[in-house]
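Omission of a single protein chain aside, the complex is shown with its protein chains in their original locations.
Just so it is clear, A, B and C label the chains in written order, and each chain counts residues from 1 on its own.
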Amino acid sequence: MIEQTRDGGDAATRKLEEQKEFHSYVWGIALALMLTLAPFALVHWAAMPGLSLLSVIGAFALVQMVVHFRFFLHIGFWQKREDLQLILFSTLLLVIMVAGTIWIMASLAMRMTLPAQP
Amino acid sequence: MNTIGHFQYVCMKTNRFLSNADCSPLKKMQRLMHTEHNNLRKPSSRVEPVPARRASLACVAALLLAGCSGDTHLSFLDPQGPVASAQRWHFVEALAVLVVFVAIPVFAITPWILWRYRYGAKSSRYTPNWNFYGPLEIASWAGPVVIVVLLAIIVWRDTHALDPYKPLASDQPALRVQVIGYDWKWLFIYPDQGIASIGVFALPAGRPVAMQLTSATVMQSLHIPALGSQIYAMGGMVTQLHLQADRPGRSLGENNMYNGNGFHQQRFTAVAMTPEGFDAWASEVRSSGIALNEQILKVISQRSTRAELNAALSQPRSPDGNFYFSGATAALFPAVVMATMGGTMVAPAKAPQEPANTAAPAARKPAAPATEKVQ
Amino acid sequence: MNLSDILQQPLGRMSPESLPFWQMLHDPTEGNVINGVIATGAASMVVIGAIIAVALITKYRKWGVLWSEWLTSPDHKKIGIMYVVLAFVMLTRALIEAALMRSQQAFGLGGGFLSPEHFAQLFSTHGTIMIFFVAMPFLTGVINYAMPLQIGARDVSFPVLNSISLGLTAAGAALVMISLCIGKFSTGGWFGYPPYTEASFSPGVGPDYWIWALTLASLASTLSGINFAVTIYKERAPGMKLMYMPLFTWTALCTSIIMIFAMPPLTVATAQLALDRYLGFHYFTNEFGGNMMHFVNLFWLFGHPEVYILVLPSFGVYSQVISTFSGKALFGYRSMVMATTAIAILSFGVWLHHFFTMGQNANINAVFGIASMLIGIPTGVKVYDWMWTMFRGRVRFTVPLIYSIGFIYLFVLGGITGILLANPTIDYQVHNTVFLVAHFHNVAIPGALFGLLAGYHFWFPKAFGFRLNERLGMVSAICWIFGFMLAFFPLYALGLMGLPRRSVAYNEPSYVPLEIAAFLGAILLTVALVTLVVQLWVSIKHRDENRVFVGDPWDGRSLEWSVSAPPPEYNFAVIPVVTGRDAFTIAKEAGNAYQLPDTYADIEVPKNSAMGPVLGAIGLALAFGLVWHIWWMVILFFAAAVVTMIVHGFARDTNRIVPAQQVRQEHRRWFDAVAAAKAISREDERKSANQGLAEQALPGVPA
Partner (left out) sequence: MNYEAIKHPGLNLGSAHGRDHDAAEGMVFGFWVFLMSDAILFSMVFATYVTSVGATAGGPGPHELYDIKSVFIETLLLLASSFTFGMASLALKYKHGTARLIGWLAVTLVLGVAFLGFELHDFASMFSKGAVPSRSGFLSAFFDLVPLHGLHVTGGSIWLICLVGQIAMYGVDTQVKLGLMRLALFWHFLDIVWIAIFSVVYLAGLT
């Protein structure tokens, strides 16, 4: 790994690198704060009707998760390596399991209530 | 009230309206023996001392009721109604596809390969590094894909057609039946007739039956193979099942979901009768059945087989192993569903344990008519 | 649970009544005596077995060896062997139970000799043990043994973790064994559906035994899965691309992935059930908004992928075996890999087919039914590619190959019945009948266990340095195959005739002949197992005639055959460089399979660690305390577990060096043996002439 030694050896590069990483953390926390504040505010002041509020909360949450992955866990799409694949694969299974569960349980709930007695 | 007499009568009726006439004495005996065997096998000793007189009457009743069981239909391969016969057809179709296109090719080609390319067969072609041949690969994928597509079509069609919740097409209104699973017996309630039964599920031939099921205890699964689908019954929940018998006859009914020691005895007979027969049976039960009151229900809800139930009643009420009740109302079923949900339902007498947490006295009270439906 | 409780009940809810003979002594009815005698007999077998084992080890002064060479060893090969031994011990019990069940049902017309409760315990423990403590340890053991060798690695990525997994699995198994001696195991079947297993319906210790045994086992499997996956990703020999990996390694990878992702739902389900039972929560109760359907859903989210955990490694074994004994490269390697991964992924999308009959709508049932059938496609591709592998090969009918052929036939039948069950319409009829029982034995035995048995015969010479007796192996294989057919085909018919599973008795005389046939089948299966034991004994006795120290008795194709049998603890004196699939075959063809390196380097291997046995023991004690509500024990051992792990974190210097000098010596010794051995042709591979060096003479007839 030629690149490694070069990077590792050079103090100035390392300094730059550190700056960059520090900024990335600052960006991360700033974005995360915003993405937290917004939905809390919306809910606190009940600024929206129920269903659309739910989807907005969901959207904020998803974006914030991506932000965390990107800025705190340093996972990015440009990396074609195991961790990203692993995360995407896990997400796939997670979605299958959770969505399937909700689909099934919702159907069951609908079909198992006591019908109105004539 | 002369209970035994009534029962004899009810049984007789049940029997008479069965137009199935091939009852050889031998088969009667057989059936009788098994009923007896059943009664003697139960673990509880409470039931043993059946007075002799009653026992002999019981024999008579059992004979009458079960006599023509010569052919109790056990299987959907011997279907007695439209659902089961559609299922049989589906089974045959799928099996045929699988046998012809999956089993036979593999079973035929494998031995041929093994023989032709056995180690000793030095003259056969040997290609140690041959590991890819496009057309063969494509065929290996395409074959199964085609088969699955074929099967998927019939799955989609039949799953929708035979959804147990789907009412059966008929020019007659469906007979409503509500089924409550207790440990180790099924209670069939006919709300429109005001009657109920345990051990026998009577239905008029040629008319659809719309069932609602719940369980007063653990999960169970109601299954009458010769008539149609099985479906789970669960506490606090209502499942539905639609069945129909095409002609009079008796079929085996059972629980398929293990629920304890009496599990294998949780059987019943589905008796399809002529419509007039059914009406007469119903009115007979209405006039002479045991009144289905609080107290009886409480006894039923104990963990017991039918025989144990009989012994537990203040006086044995079932000469033939079955029970017939009058005074069953449509309110009973929802009450059980609600009770299970709200928390007042008694767990089996053996068990009740206080929840570990007593910090919430409010929790002990039944929930207000539960609008929050359990999912 | 406060201090006074703890002090007042130092033994929790344990009492003399928990002993298996209590009821028999106090209420000696005929039934109680029969059941009591059987239960006590079983318990004494466990106790006596344990005593004999302890006595023998003490007599031959093997405690030290056992501890330092085996229990604390981080060597994946030894851990693998211990897994298989554990599987075998548990198998003995589960098989006896199976035989008891078959006899009960053979005489089950209206009665039989077992009480319903006893029978319920039999099927519950049999199912639980077979799945979690026979099949799982067996396949984990085989993967452990073979996979690192196949990829040219020195060990798995986390050797100590590996030993911990073994410890926890053994703890779970021990818990199930203890349940024979004190208290009773669950009667809720291997999936323990609530509310039946809730405190209000099963107040005893049974479900608690089940919960904690599964918790230990599933924890262990998750860790194993992580360990294997990382090993395969990170420890491959240089040059071994993913697409160069032997197929067994591929199936090991897919199995690990399933373990990693399928165990959590089980953990959640059992943990929630435990909370219900211990703290009065309401996940699955009938009351207060509990919903047992959650459990069903969660359990099968695990349960279905689980059955592919069972079968995939065996698929891998068949791939190696068929290719090796056909003297031919695996046909359609790429398809095989694709099929394996497809099965692994699809296995997460079909769980609902275990509860078609619960009441969800037809769309859901149809979608999951069709999804289940989709699995038939990749599975079929594998079956066909195995056939094409033998096509134009030189098929040698060794024991592993006989298993493979038995497998192809029987598994196709089992798969077909699986496809039938995947038709919701049909499942509405045969769900929870013995038709289902026949299906899953038909896939689990020929699919999973035959494969593991084939692997056992295949790799045994590698692990111990001598071959197993061929003739007895053949007898046993034939008994397995025909015994299986006789034991389980009748159940298909019985299921179609309406016999529910888990029935202790029945009333239909027409069932009897079929039940008797199944009983005879079970006897034949027992014969097969006994033959297997005899085979092992005979083989050990005659081991010197069958030595294969050189290490390649079957003209193997992957790297595990390129080292001595048994391999040195560091596996490879020099890590091989891989240039293609079937790495060892390539080397043999190129004539550089056996070469001395110029230099040897020091090799770093992990030091022995007591973590595995210690955490296993702590886990067992903790679980036992939980089962019996012995709270001081729970607190004590929970603390012990935490402390142990913390202390382990503080440990340093966990590796030791095997000096180059020693590596060199061992390698030279083996090399001399290679030079001295006579290369034999495949005709002679089952004779004692076979010292493990394969003749490269087979002239490939050009295509």
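To be clear about the criterion, a residue touches a chain if its C-beta (ideal position, glycine included) is under 8 Å from a C-beta of that chain, and two chains touch if they have at least 3 such contacts.
Note that this is a predicted model, so its numbers are computed, not measured.
Interface note for the absent chain: among C:291, C:442 or C:571, the touching residue is C:291. One of C:260, C:504 or C:522 touches the chain omitted from the figure, and that residue is C:260. When you scan C:19, C:91, C:226 or C:680 for touch with the missing chain, the hit is C:226. Listed for chain C, the residues touching the missing chain in the whole complex are 157-158, 222, 225-227, 229-230, 233-235, 260-261, 263-265, 267-268, 272, 275-276, 279-283, 287-291, 294, 298, 301, 642, 646, 649-650, 652. The missing chain lies against chain A, touching residues 1, 3-5, 7-8, 14, 17-18, 21-22, 25, 28-29, 32-33, 36, 39-40, 43-44, 46, 50, 53-54, 57-58, 60-61, 64-65, 68-69, 72-76, 78-79, 81-84, 86-87, 90, 93-94, 97-98, 101-102, 105-106, 109.
The rule is simple: only the chains that are shown with their structure count from here on.
Centre to centre, using the average C-alpha position, chain B and chain C are separated by 36 Å.
The residues of chain A that reach two or more other chains are 105, 108, 111-112, listed in rising order. Multi-chain contact residues of chain C (touching two or more other chains) are listed as 293, 358-359, 361. Taken in their complex, chain B has these residues touching chain A: 165, 212, 234, 237-240, 330-331, 334, 337-338, 373-375. Note for the complex: chain B touches chain C at residues 30, 34, 37-38, 41, 43, 74-77, 84, 86-87, 90-91, 94-95, 98-99, 102-103, 106-107, 109-110, 113-114, 117-119, 121, 124-133, 136-137, 140-141, 143-145, 147-148, 151-152, 154-156, 158-160, 162-166, 217-219, 221, 223, 225, 228-232, 234-237, 239-240, 252, 254-264, 267, 340-343, 345, 347-348, 350-353, 355-357, 363, 367, 372, 374-375. Per the touch definition, chain C reaches chain B in the complex via residues 31, 110-111, 115-117, 120, 187-189, 193-196, 199-201, 203, 278-280, 286-293, 326-335, 355, 357-359, 361-363, 365-366, 369-370, 373-374, 376-377, 380-381, 383-385, 387-388, 390-397, 405, 408-409, 412-413, 415-416, 419-420, 422-426, 428-429, 431-433, 496-498, 500-510, 682-683, 698, 700-703.
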